[in-house]
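Left out: one protein chain. Kept in place: all the others.
Labels run A and B following the written order; every chain starts at residue 1.
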Amino acid sequence: MLKYKFNPIILLVSRVVSPFIMIFALYVIFHGHYSPGGGFQGGTMFAAALLLIRLAAGFDIAQLQFKKILGTPLGSVGVLIYFGTGFLAMLSGGEFLNYHFLPFAGFKADELRSLGILMVEIGVGLAVLAILVAIYDDLLEGYPHD
Amino acid sequence: MYWEIEIVLFVFLITTALISLFVKDLLAAVVTLNAFSFISALMYVVMGAIDVGFTEAVVGAGVSGIFFVVLIFQTSRRSSD
Partner (left out) sequence: MKITNWLLLISFGALLVYASFGLPNRGDVSANMHREKSLAGSPGASSYYIRNAYRDAETPNMVTVILADYRGYDTLGEETVILTAGLICYLILRKKRTKLDGKKT
């Protein structure tokens, strides 16, 4: 059984390390056009930072950071961003997921495709982040924590 | 080209896989499985697939280890061997 014992060293170290992991995860998501990485890797790293706080500080304190009820809805929002990008291109005259037809004025064709890739990566990252945290919370469900 | 590094990585890969199969303690098995995943990520990087190696390092050595540890702490062993 998972018993939470207060340990100041582990709590301090994870409090210091976790924001840097989050910053690097955001870098991986938004810099995925130019360096290896992308939505899946960045979202998983962000989820790892949240799970680090959840492991170190206990379940109840970590609710202040990321609420348990937020998990599955945020994952659905992430998948809906992906579908919405596809349908946005379809509504303005193109095929499904053809970013050339996205309705943003003032962009050339290749820049429009780059923007579409960025929107898709944000959707992927949000979905993966929320669903990994939700799976962790579901695993702890029903057991006396803390 | 990098065959020296690859031979060392293969030896460590097979060693960690055998240890995680035959060890008795479940937590030690999880830790060696994470080491196996990390070494396979290094092998992907040596072979040139950096994206796949990144994914393997983050998912296999990061998050799945946390899930395994939580599951092991929540199940209890009934027989006393």
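Note that contacts are C-beta pairs under 8 Å (C-beta built on N, C-alpha and C of every residue); 3 or more make two chains touch, one makes a residue touch a chain.
Owing to the predicted nature of the structure, the values given are computational and were not obtained by experimental measurement.
Asker: Which parts of subunit A face the unshown chain closely enough to count as touching?
Answerer: Output for subunit A: 32-36, 38, 40, 71-72, 75-76, 78-79, 82-83, 86, 97, 99, 110-111, 113-114, 116-117, 120-121, 123-124, 127-128, 130-131, 134-135, 138-139, 141-142.
Just so it is clear, only the chains that are shown with their structure count from here on.
Asker: Show me the residue ranges of subunit B that touch subunit A in the complex, using the header's touch definition.
Answerer: 50-51, 54-55, 58-59, 62-63, 66-67, 70-71, 73-74, 76
Asker: Note which residues of subunit A are touching subunit B in the complex, please.
Answerer: Those in contact with subunit B are residues 1-2, 36-38, 40-41, 44-45, 47-48, 51, 55, 132, 135-136, 139-140, 143.
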